[in-house]
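Since the structure comes first, as structure tokens, the remarks are kept for the end.
Shown here: the complex without one of its protein chains, the others still in place.
Our next item is chain A:
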Amino acid sequence: MLQTNLLAPGHADLVTHVVYDFYGERLATCSADQKIKIFRKTPEGTWDQETEWKAHDAPILHLSFAHPIHGSLLASSSHDRSVRIWEEPSGRERDGRWVERGVLTGAKGSVRSVEFGPPDPAYGLRVASISTDSYLRIYTSLDPSLNDWSLVHSIHVPSLPLPGNADEIPPPAESAASTSELASGGWGLSWCKERWWGSVLATFSGTSPTLKLVVLDPQPTSLIHLTPPGSGTAAPLTSVAWAPSCGRSYHLLATGSRDGTVRIWRVEPPGERLRLDYDSEEEVKRSWTAECTGEFGKGGARVGMVDWNATGTTLTTSDDEGIVRIYKPTYAKSWKLLGQMSAEEPPSEEGLNGH
């Protein structure tokens, strides 16, 4: 890895999240200062600020750009318990802030993560969010002008039963989230980018080390639960990323944990040919299989984020010690640490020579 550039985004507080748009031509930043800023890449590769606006009444936590087929849309989530949908103004209102197209409320806690679903004509534009109340909420706007948002699904993640188990785990009473859960829990989600299997996403909540893969329609149902081997002692998850599958027959997911573990899961949906052989939809759903094909960094510092590149061939992670790591598969498909970047001051020259 080589540092190529710097940008001072000019927020009044620390940046909380940064996202690139679909083409890598734009960058949205948000901050504890409640503002969103949009930057555009210049031909020289530097970033020019296009606009900024105050978007929430509390620190903003997460951003997501929609697929461009839905237009130029950005979603933001915040400690103010809302998700807001923003649309780029048309030419006439250029310098202006983005236009608010929706305020999605209902969460009973900070909304920790928000992500637009992949384009899917069957379901239109969908956006998923998860908040510290452990509810995964899916909203949609069937109205092309995006002014009418409705909640499609509200899923209590801890209550999602194992695949094939019809009995839902009863949701706990409102106040049941223990203080320890709140103190060391994590909440996250990531959509499956492939629409062949329907509207599918991966999510986790609270102190559970289990990642749940959920198909949303017609009723939200678990496809498979990914629990690390020897999960009795496994640490809570902090982050998840579903890799773009690029037409491969299997999926890759990465998770980060509080104890520094980064896991790479290879998940295989039932084969297309086999689909006909199953007796029921239920059985199809049960036949997803998964295998943990890579495990790194156990016992290290809390993993802050995991993210894939566009082809799902490179995994980037960051941890609480300020180290960004890049993993790649070898020809034999085993995963390998390829490079790392540290926020620490580099060792002095003598130190290097003495090595």
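By our rule, a contact is a pair of C-beta atoms (placed from the backbone, for glycine too) under 8 Å apart; a residue touches a chain by one contact, two chains touch by 3 or more; residues count from 1.
Convention: contacts and distances are computed from a predicted model.
K.L.:
Missing chain's UniProt protein name, "60S ribosome subunit biogenesis protein NIP7", "RNI-like protein", "Nuclear pore complex protein Nup85" or "GPI transamidase component PIG-T"?
P.N.:
Going by UniProt, the chain not displayed is called "Nuclear pore complex protein Nup85".
K.L.:
Pick out the residues on chain A that sit against the missing chain.
P.N.:
Interface with the chain not displayed, on the chain A side: 1-11, 13-20, 22-25, 27, 29, 32, 45, 58-59, 68-69, 71-72, 79, 90-92, 94, 109-110, 112, 132, 182-183, 185, 187, 244, 246-248, 258-260, 293-302, 304-305, 307-311, 313-314, 316-326, 330-348.
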